[in-house]
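Excluded from the complex is one protein chain; the other protein chains are retained at their positions.
This part shows chain A:
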Amino acid sequence: MDTQQQQQQSAIQGAKVLMVGAGGIGCELLKTLALSGFHDIHIIDMDTIEVSNLNRQFLFRRSHVGQSKAKVARDAVLRFRPHINIRSYHANVKNPEFDVDFFKQFDVVLNGLDNLDARRHVNRLCLAADVPLVESGTTGFLGQVTVHVKGKTECYECQTKPTPKTYPVCTITSTPTKFVHCIVWAKELLFAKLFGDKNQDNDLNVRANKAASSSKETEDVFERAEDEDIEQYGRKIYDHVFGYNIEAALSNEETWKNRRRPRPIYSKDVLPESLSQKNGSTQNCSATSVDDSATVSAMPLLGLKNPQELWGLTQNSLVFIEALKLFFAKRKKEIGHLTFDKDDQLAVEFVTAAANIRAESFGIPLHSLFEAKGIAGNIVHAVATTNAIVAGLIVIEAIKVLKKDADKYRMTYCLEHPSRKMLLMPVEPFEPNPSCYVCSKTPLVLEINTQKSKLRDLVDKIVKAKLGMNLPLIMHGASLLYEVGDDLDDIMVANYNSNLEKSLSELPSPVINGSILTVEDLQQELSCKINVKHREEFDEEKEPEGMVLSGWTQSPATKGESASTSNNESAVEVTESSSGPEIASKKRKLSETQPENHKRETENVESEDDDDLMEIENPMTVSKKKRVA
């Protein structure tokens, strides 16, 4: 072994590493770390093992389904490397016990996560603890690995990430044009209305109410009388949402001037008089002997086997009624608490059927259960090979980080098709974005109607949704307006709650044009300043939130070389400029400048799969950006 290899081995053996995520990438990563000689590995994952994990999360077996991923992964790796130390945590990385002090004990943190929220959270803790982070993600044959070292390379949030796709409310409720619109309707509105929390706001009847001008009546349709026959109830729902509601919508001629008119569908036109004699599910379902809620299924009762088969209107209608009946017959206790879950077979069947019937009504092509499940569950495509490759790349970067080989750090893209002959493309990392509110503490600008908007709007739409804070604290000067925590007394909680309902200008310390707010998350140890700018009007279509946050990316209008806080000219005052002279002197282009604000707030579709993410940047755009010299 030469000296270089010896150096490498001692760097590896002395290292204490934290892995976040024991899914697709995590399994591969833990194996490769152990083989490479890492001795001290801690691993956090809140998930349990599912059947659809087994095609790639090779440390898991069928017998492990339902158990903690972190623990089973640990046990499996200890079998071929019995003498190393692996500690597993079956927990959410956002739990308070994983604070800055916890992170400080590690030499490097390696992410194999599946969602933006957790990634941002870990990024902030790594910055606060000053621990390098190696970040990763895969989808299908595409993958990426990036290195984030405070002060040396950009942090995970230096570039805005594509936000989950959202759809305008009215497209979902009345004018769908794509199958995904029907899925969102079936999942978020109909399924939620029938089986979810009854107290939650639901737009399902918005349009119908207006047309029928009798909200009470329509409300009652979804209530099932105690002795009402389930099939009759199912048909009533069917006729209401696919027949009556469509009919009511059609009466508004204005809507259909430039659109294809939908066709109302009633159960009597599609289904025989009574289904019970033909395939009485309630009697028959002893066939599905185990009454485990995850295995209840309408498909076998209807003789449907192949999830990839396309069902016609009649089959979808049968599945709709049958699935609804099964929910009431077999899973009555869960009704009122259910949310859609891609691993819930009956829920997938119901949503597929409902979406297809609606699609039929609107002249949109129908889809198989397999396809519908992929859309409804936002299932990320995943294969073992990409995860294995990405895990190898993570370990290589981790070793460089441990050896402090800063000039050798690379972000690497796995491509499906070679680009300039390359399938694995290393790129020099970018320098930190001097206008990043996370790692450079540049103030943000918030345009808001300070007389109309409540503090609650600010907390929900900005502090939580946009800034990704978990346990926020909001201050105006020396006055504490809001905070979250277990250690607050009742008086404080009441005080904060009353603040939430006040408009900004009515707060004990009024927030008006020119005010500067300090927003902090104590767990993430992130603090940022927001310059408030009062604005009277907002475009309902483009700015539905009624407020616009800007500051850490350039707006499209101010393109060009200038970086830093250039689009803050509208800000009243820039209080703090903490970007170091070295960084400020360098210039940096950001290609992603899409404003996040002009989207309607109905749907927040986020990848919920167990590993693997979707945020692959186009390496072509990446190569144009400025890199660390």
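As a convention for this text, a contact is a pair of C-beta atoms (placed from the backbone, for glycine too) under 8 Å apart; a residue touches a chain by one contact, two chains touch by 3 or more; residues count from 1.
Just so it is clear, contacts and distances are computed from a predicted model.
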item: Protein name, per the UniProt record, of whichever chain is missing from view ("ATP-dependent DNA helicase II subunit 2", "Glucosidase 2 subunit beta", "Cytoplasmic tRNA 2-thiolation protein 2" or "Ubiquitin-like 1-activating enzyme E1A"); value: "Ubiquitin-like 1-activating enzyme E1A"
item: Absent-chain contact - pick from A:Gln13, A:Asn55 or A:Thr177; value: A:Asn55
item: Among A:Thr385, A:Gln451, A:Ser479 or A:Ser498, residue touching the chain not depicted; value: A:Thr385
item: Contacts of chain A with the absent chain, listed as residue ranges; value: 1-2, 5, 28, 31-32, 34-36, 51-52, 54-56, 58, 61-62, 79-82, 140-141, 305-308, 370, 374, 379-386, 388-389, 391-393, 395-396, 399, 410, 412, 416-418, 421-426, 609
